[in-house]
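Presented below is the structure to which this report refers.
Only one protein chain is missing; all other protein chains are in place.
Right after this comes chain A.
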Amino acid sequence: MEVRRLRKVFADDPRPALALLDSGASKAEVLRRLNVNVGVVDASFDIRAGEIFVIMGLSGSGKSTMVRLLNRLIEPSGGDIRLDGRNLTRLPKRDLVEVLRRDMSMVFQSFALLPNRSALENAAFGLEVAGVDKATRRDAALRALEQVGLGAYAARYPRELSGGMQQRVGLARALAKNPTIMLMDEAFSALDPLIRTEMQNELLRLQREQARTIVFISHDAEEAMRIADRIAVMEDGRIVQIGTPAEILREPADDYVRAFFRGVDSSRVLRARDLARCDGTTVLLEDSDDRRPALRRLSELGAGYGYVRDPSGRFRGILSRDGADLLAVEPAAGDAPVHALLRRVATSPCPLPVVDGEGLFLGVVSRAALLETLDRGGLGDG
């Protein structure tokens, strides 16, 4: 899904406000000068197939408006939304309905289940609206309920279910028609923390089974960091930064973004591969049966040890200057979260080597690099 120059102003005649925005005015300025509320200021981004794209920001930053522009629950004032080569913003209502029935579904913060329908009937709603016959939609709805672990509750009504279960039904309703894009508007924000974490895991599990494109709105930095492949941070109707969680933690675009993620425990977000690097003090050695050239190199450089790789780049071990044998050190996996490495890095005599899934050497994590990261991630107050 490609979004280009998407804008929304809440006015009967949007032109003056749009012109003012195009000349670079801020949301506050447009409100002061024209008394027009601005929802989204000139947003352009791509959402990749199969990723969880989190849009986050404080309340009033325009994120809820943004997600409603994507399925035109709110009509955009300008810009394009392209999906599979079609421009959704230009689509007549009649064709838009077809796209909504087939390709998109939505999960709401307040669950928005129909109280007069059972869980099964709620889950079947999208298919029913699309005119799918009764037996087929029943099967699909039941499968969706089973996917979210509510197969046994199909006959229950929403008021008989807890908040978490209601949102599972909401999720099942969104999954039942097998959409390519799911829009989730603060889907877990109304749930208490324990259930919220459970639902996040559920979502990640579903995503592992079948990767869908998910646009997830959240104001919760921890949540965004946990589930996002990429995050877009919004402030006052603008997107101020788009990047992976690690990128945003490492290089926040401005103080707003930095402040937003201050409370986040970066050691749970960042992975070993994000920290792994080779600097001047990292000595890389070629593996060979004859250790002498390598040892000679170490002494030339005045280094105490070096990291040995085979010709294809796989990590073999660490060679120390005073020992002729390779030390078989267990390298850290690139995907391991940093918090799982803390003890090893702290107790290891040398920086910890990191490898990817194939065993290729990615770099090392030193104590200094680790401490610096933890500090920047906001454990310290600087």
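Following the convention adopted for this analysis, contacts are C-beta pairs under 8 Å (C-beta built on N, C-alpha and C of every residue); 3 or more make two chains touch, one makes a residue touch a chain; residues count from 1.
Just so we're on the same page, contacts and distances are computed from a predicted model.
S.K.: UniProt names the one chain left off this complex as which of "Proline/glycine betaine ABC transporter permease", "Ger(X)C family spore germination protein", "histidine kinase" or "FAD-binding molybdopterin dehydrogenase"?
M.R.: So, among "Proline/glycine betaine ABC transporter permease", "Ger(X)C family spore germination protein", "histidine kinase" or "FAD-binding molybdopterin dehydrogenase", the name matching the hidden chain's UniProt entry is "Proline/glycine betaine ABC transporter permease".
S.K.: Write down which of A:T89, A:S105 or A:S348 is the residue touching the left-out chain.
M.R.: Looking across A:T89, A:S105 or A:S348, the contact with the absent chain belongs to A:S105.
S.K.: Kindly state which of the options A:M56, A:L69 or A:L183 is in contact with the chain not pictured.
M.R.: Selected residue, touching the omitted chain: A:L183.
S.K.: Where does chain A touch the missing chain, residue by residue?
M.R.: Touching the missing chain: residues 68, 71, 73, 97-102, 104-106, 108-110, 112-116, 125-126, 128-130, 173, 177, 183.
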